[in-house]
Every structure is written in structure tokens, then in C-alpha cells.
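If you scroll down you'll find the structure; I have some questions about it.
A single protein chain has been omitted from the complex, and every remaining protein chain is retained in its original position.
For chain A:
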Amino acid sequence: MSAHRSRLSGTALSFRRFAAAPGPSILLAMLVLVAAFTATAVPRLIATLHTDSLRQQLAGPAPAALDPTAAFVETPAFGDSAGASTLPSDVGAVWGAQEAAALAARDALPSPLRDVLGAPLALTVFDPASALPATAAAGGTTYSPQVAVDPRLHEHVELVEGDWPAAFDGSLPPSDGDDPLEIVLAAPVAEAMAWQPGETRMLAYDDAPGADVPTRLSGTVAPLDADDGFWSHALNGLEPSIKQIGNAPPDITGLAFVDPASWTPFRTVERIAAQTQVWFPVELDEIRAADSPELIAQLSTFASTAVVLGPGGWIELDPLTVDGVERWSGSAAVADRVGFTSDLRTELETAVAEAAAVDAVLAALVSGPAGVAVAVLVLAARVVFERRRPGLELEAARGASTGRLRTTLAGEALAVSVPAALLGGAAGMLVATGDAGAGGWIVAAIFALVPAALLAGQAGALSPLRRQRSDLGAGGAGRFRWIGEVLVVALAAVALGLLLQRGLSTAAAATGIDPLLAAVPLLLALAACVLVLRLYPLPLRSLVARLRRSRGLVSFVGAARALRDPAAGLVPVLAVVVGVAVATFSSVLLATVETGTSTAAAARIGADLRVSGLPFTTEQLDGFAAVDGVAATAPVYASRTAPLAVDGHKESVTVLVVDVAELEAVQAGRPDALELPAALTESGSAIPVLASSSVAADIAAEPDPELDGRPVEVVGSRETPTPFSDRDAWVLVDRSQADGLVPTLVPRAVVVRLEPGADPDAVAAAVQEIAGVDAIVQTPGMLEAELAERPVGAGLAFALTAAIVVSSLLTALAIVLTLIVGRPGRAALLPLLTTLGLGRRGERALVAWEIGPMTIVAAVAGIGVGVLLPFAVLAGIDLTAFTGGDVQPAIIVDPLLVVAVAGGALAVAALAVAIAGGVGDRQDAARAMRKETEG
């Protein structure tokens, strides 16, 4: 007996009330915390996922393809920028005007496009000139440097050897005594051209004979950042391009950078064709997936807008005088309006479509658990309410007004839920970095306020006189229940019908979350709940009738209670149905995507292994076949484009040449094998071809189809693309029939069949060694891993796993809370049964009976919903975004996984029973009895 210190103030009394049974309130706080955390973290995680996925998408093409670029052959506008550019003053005096105009154009763009474009860059590249060393022998390698002007040369390269090119102020052609034009080359280019720093060569242009320019290599340079997007615009700037046509000697090309400030004297005499690019480097890190739709629209507008980069008009060029004879005179157009083009828009559109698929799947996944989370919150609020009930009813009897009771309840709820929501929301912000706006906070705020509203709303139910049962959903006014149930089922049916009728929708690049898609899973689950609540008494009734005759007390009482005084209202049933449905749906989706990815990877390889990317020699081909573990090889002997004359116009078609026998050997038994008709090898008047379905359709309408001038006959067609070509339009020809269609047979791709049991990775390594480092060796397994590692793939796997875990936890929580809510009823029964000889095990059994029948029926319904859901929902979601394949994967219901999910649900329920049984009934019968009489 310990004395306590009495505190008589109102605040102290409120605190005492809270401290008396803080458990339910803390549980409520935890729920709000987790909900707020999820509300702020998930949208940000999704935004991050989309952005990662978008960046990956944008990392594919070269920066030059993405940067909005204006390319023109007119002479760029020259002049000072009037301080608008950041160029050094000597360069700015020449290139400033153009840069200032481009800057102004960018600044005129709307945000967010303006924010993702960097400061403009420019590069002018002249046509190649010949620069042979004085000692060069005729018929040897030719060197063709292209004079290039990069206003920001010093920001892109550093000197390796020698000096920067000196300013050139001579005339062209230079008079005697003039200094030669000085250039720098990237070290590999200089090496390829065998040009030593300090060496002077004559730069000769074919179309300006006699105007040869003595040119000295002042130094060699190396890029400051070889990965800079600049270099994708400056083709051949870093590495020489070596061209070899037929038996002619190779020609080596590379950019020769001159001093950018010396442009004026150079260009006024220039009569060599030059192309100038002005572009805005896209800053990929600034692009957020959320801005994509807006960016697409702005890019579209930008692409169709002419930008003024120069004053236009013409400038007179100095006449070219060779040996006193005027050989050339004329004028050059000056740039004025240019258009900027970019592939960024298409890439963004692809990414948006993919993001829409991700959103659709996530929406379908999230709505169910969100519904259960709300339901569990309602249950938790009820537990808080029931815990506070006796005290508040006493207060009511002593004259506490309903307003005071309401304030008390709402105050307690707010006191715990507001800090919890703030904490959870802030944690969510910390965990995820993506920017997803304030939407998450609004949801968090709702979660913070709902418990208070629920509790305040129940204040009216506080009766100092009598307790009324108010099980959610159960009982109720019969008529309203019927109306509600019919409404739910009808809504679910209508939504499902709409969804099925609509078909595949996300491929159409819809943005945002599709409410219909999101609603269907929850509606279906609710409809299943209605059925469960209506149907589960039926088997139970017969069970009760049978148990009445049996000897077991517990099972009869338990079954009868479950039937006549069901603790389970709508909320726990919903939790179990949705929990199991989400878990099942997730497992089906996981299996579908995994199998789909695997199928897609296999279909894209078309064999156990593929090596491609380079022309292979006969020795290499023999080498592949000789590798340990290789059963068969089939080279694709040629792959070229040929015109197909159809309906008066020509279509370009990819012609693939294979050896039918070899390919059949390699693909034998594969589900994605090409069906190769025997007719392919039969000679006739026309070349027999296997055509893709699009080509076959075109040819079918043509009486005398001709491929590259030769008659062809379609002996078979195939729907899907082949692993040998990315294009839809292709024909496949046997090697024996390909004479004349293709000039030479140089295999650039070989598909390989492995021996059973051979290690693909080991074979791949051996093949790689033979093929060389530049060849691409792929197995389906490698491709599958690659596909699965993409942000969408990894994100989906994470989301599905998280959905399974979260819904299992919510289900467990719902069951525990249901048992806690049902405890008073059990507490009333247990002492009675204990006096009749009920043991501890019997008590447990009674707890199990309380939720057992409901859980089993709800779990079965949940599995049903979970298995049906993919067929309903996935019809509307383009899963190829996840599989990387070309066709929507077939839905795979893995019975093992479904059984595992069902087992998991039952294990969760059993655990919940163990917890509730352990927590609730740890008291001896005498105490329980006494408590009962007091209650």
C-alpha cells in the first residue's frame, strides 16, 4: 500500500486519466506515426523512383541527342555580348553576340524547361581539309583534320604538350612571312595523324585550290572531362575517326581546334563550308519526373519556335587572290532565325508512359492497405474509447456535459496524434529525398485528425446508465445494411466492368493515378467482405448443430458465440480480406513480372547465348562452336536493309540471312523459337521468305512482291519481333536462297545453344575471349538480371514486398484489436466457464473461436480476390514497362506462392490469437469473477 500524491488541478486529473491506461493511446499514436510516415515517404519514394527511372532512360542516348540543338550552315553572328556572356573578353568580343542571343532565348523559356537547360554552348566545324606531311608518299594514309572553333576551348581541354594555339591575325592565304595557323589536336588524334607538335603542314581544301594554309600543331590536348556532353557534339574531337572504303588507304579525321578569338580573320576569308551548332546542354540532374508532362509540352512549343541567333543578311567575303589572280569572291549568309530540335521529348514520353504503369500498379497496391489502415485506425480509436469509457461515464453521471466529454476525448486524441503525425511526417521527409509536394502532409494531417474526430463523435454514445453494443457493421439497422451492401457490390461490379471494357490504358501515357484502377481493388475487397459477412454464418450454423451433439464444451460455446455474438464486424473482416488479397495479388504480380522478364529476356536473346556487335571471322565462328558446353551455333550471316516494293511505294525491310538447319538446331524446343517452314530452303522462281506479320500483310496485298528487285514468296509469318532485329519489318531468308539479296555474308551475330548442364557464365566468358572485348555476349540470365536491376523493376519488387509486409502487419493488428475490443464479452464468459471447469487451454481455444471462423472464411475470400484481381487490374496496366519485353506477359498464378500466402495469413492470425490470449486472460478465475461482479 503506497500513498500517492494527490494533485487536484484539472490538468493533473487529465494527465492521470491518460497515464492510467496509456497503452491504447500509444498504439493510436504509433498508428498515426506510421501512417504519417508512409504518407510523406511513399510519394517521395515514388517520385525518386520515377526520377531515377527517368534519368536511366535519359542516360541511354548521347547527350547530343537530348540537348536542344540548332545546327546551321550560315555564318554565325559575331560581335560583343555587351556583358551578357561569361566568355573571356577576347573571345567574347567575337562570340559574345551569339551567346547573348542564345542566353536571352533560354531565359525567355518558361520554367521548368528553362531550369533544366544549361548555359548555351557553340561549336563550328569546317569540312575536312587534307593535311599531309611533307614527306607523305602518294597512295598512303590520308589525314583530314577539320578546323573547329570552340569558344570555350579552355574550359574543355587542357594542354598535354606544347602550347595553346596563338592568335591568328594573318590573311588567307597567308602572305609570306605571316605566322602559320596554329591548331591543337587531342593527343590520340595527333598520334593517328602522326603529327608532332611544332610540325607545320599545308591545309588544303579541294574546293579552294591554291588557298592552302600553312598550319602548325602548337600542342596536344586532353579533355578535362571526357564524359562531358560537349564531346558528343564535338564528333571526332577526342578520338580520330578512321575510315576505310574497299581497298583504298584509310582516311583519318579529327577536330583541329584553333584559337577561338582568331575567328574573325579566319572566317572573313573563309569560303569553306562549315556547320555551326548552338545547343543548350540538358542538366539531367535538374529533371524531375514530376515535371515531365510540363517539360514535354514546353519542349514541343520550343521545337516549333524560331529563335533569333543573329541579325541575318549577308556579308561580303574577301576575294581570294592566288598569284595575283582573283580566284574567288562572294558573300556569305549570316544566321538569323534557327530552330532547336531535341530527342528529349520522345525520351520523356517513353519515361512518362513507364511511370504511368508504375503508378497504376502502385495505386492498385496501395488502395487496399490504405483502406485497411483507416479501418485499423477506427478500431484503435474504439479501443481507446472503450478504455476511457467507464471513467467518462462516471463523469457524465456527475454532470459532465457532452461538450466536455467530447473535448476530453478529442483532446487526448489530438495530444497524441498531432505530435505523432508531425514526427512521422518529418521522418518520412528525412527518409526519402524526392520532392512530391504537400500532398503527403495533407494525408498525414487527416490521419492526425481522424482519431480525434472519431472519438469526439462517439461522445454521444457515452451513457452513464447502460452499455449498448455498437459493433461496427454487425447488427445495425437491417435495412440500411442491405442498402449499403447492395451499393458496395454494385459499385464494385460497375467499376470492374468499366475497367475490363477499357482495356490497356496506361500505354497511352496517362499521367497521375487512375482513380478507377485504384478503387477497384478496394471495392472488390469490400464486396468480398459483404459476402463473407453474409455467408460465413451458413457453414457455422451446421457446425454449431453438429457440435451441440458432441461432448466438447469449448468448441460448442466457441462456435455458438461466433455465430450468435460475433465479435468480428466489418473492420477485421476487411483487414483480413484486403491483407490476404494484397499479399496474393502481390505474389501473383511478382511471379508474373519475374516470369515475364525471364520470357522477355529469353525472347530478346533467342537462344541460350548470343554474341554480337562485330563482324566475326570464320575462325572465330569455329572457335565459338568449339567452346566447351556449346551444343550448336547459328550465325546470322547478314542483316541488311532492302527496299520492298509494295503498293507502288517502297518500304524498307530488314533482310536476315540464316542457315535454317543451324537455327533450328539452336532454337529446338524453345517456346520462342522461330517456326521455320521447310519451304524456306526450296528453290523456286521466287525467294521463299519468313516475314514478320507486318511485312506479310503488306506482301499479301501485292500480286508480285519484289524485294530489292527480286520476286519473293512468303512461306510463313511471325507476330513478334525476332531477337536478330529491333525492327518490326523484317524477312528471314535461308542462306541457300540469299544469293543476290545480300552482297556478302559477314556474320555480326551468332546465337548459341548450350549443352544441357553447361554453365552459361563460363561459356559466355570463353566466347567473349574469342570474340574480343568489344563484342557483346549475352545470356538470357544476364539480360534478366539487367532488366531486373532497372529502377522500375527493383522499385516494383520493393513495393510488392512492402505491400505484403505492411498488409500482413495491418491484418495482425486488426485481429489483435478485434480481440481487445471483444475482451469485455469474453471476460464476462470466462469466469463462468472456469467455474464449469474450463482450463487455460480452453480459454485460448475460446479466443481462437472468436476470430477463427471469420479469419478462415475471410482468408479464403481474400485469396479469391487476390487471384482474380490481377486478371481485372492487369488488363489495364502495361506490364512491359516492368518486363522489358514487347508483349504483355501472361498472368502466372503460382499455386505454391498462393499457398504460402494463405499459410502466412493463418500464421499471422494464430500469432495474433496467441498475443491477445496471452495479454487478455492472465488472471485467475476468482479475480475475474470478482471483476465481473464489479463490472
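Everything below uses one rule, namely that contacts are C-beta pairs under 8 Å (C-beta built on N, C-alpha and C of every residue); 3 or more make two chains touch, one makes a residue touch a chain; residues count from 1.
Basically, contacts and distances are computed from a predicted model.
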Choices "ATP-binding cassette domain-containing protein", "Hydrogenase", "Carbohydrate ABC transporter membrane protein 2, CUT1 family" or "Imidazole glycerol phosphate synthase subunit HisH" - which one is the UniProt name of the chain not shown: "ATP-binding cassette domain-containing protein"
From A:Asp259, A:Glu347 or A:Glu395, residue that would touch the chain that is not displayed: A:Glu395
Among A:Gly10, A:Pro743 or A:Pro895, residue touching the chain not depicted: A:Gly10
Chain A residues that touch the omitted chain in the full complex: 1-10, 12-13, 16-17, 19-21, 390-391, 394-395, 397-402, 404, 464-465, 933-935
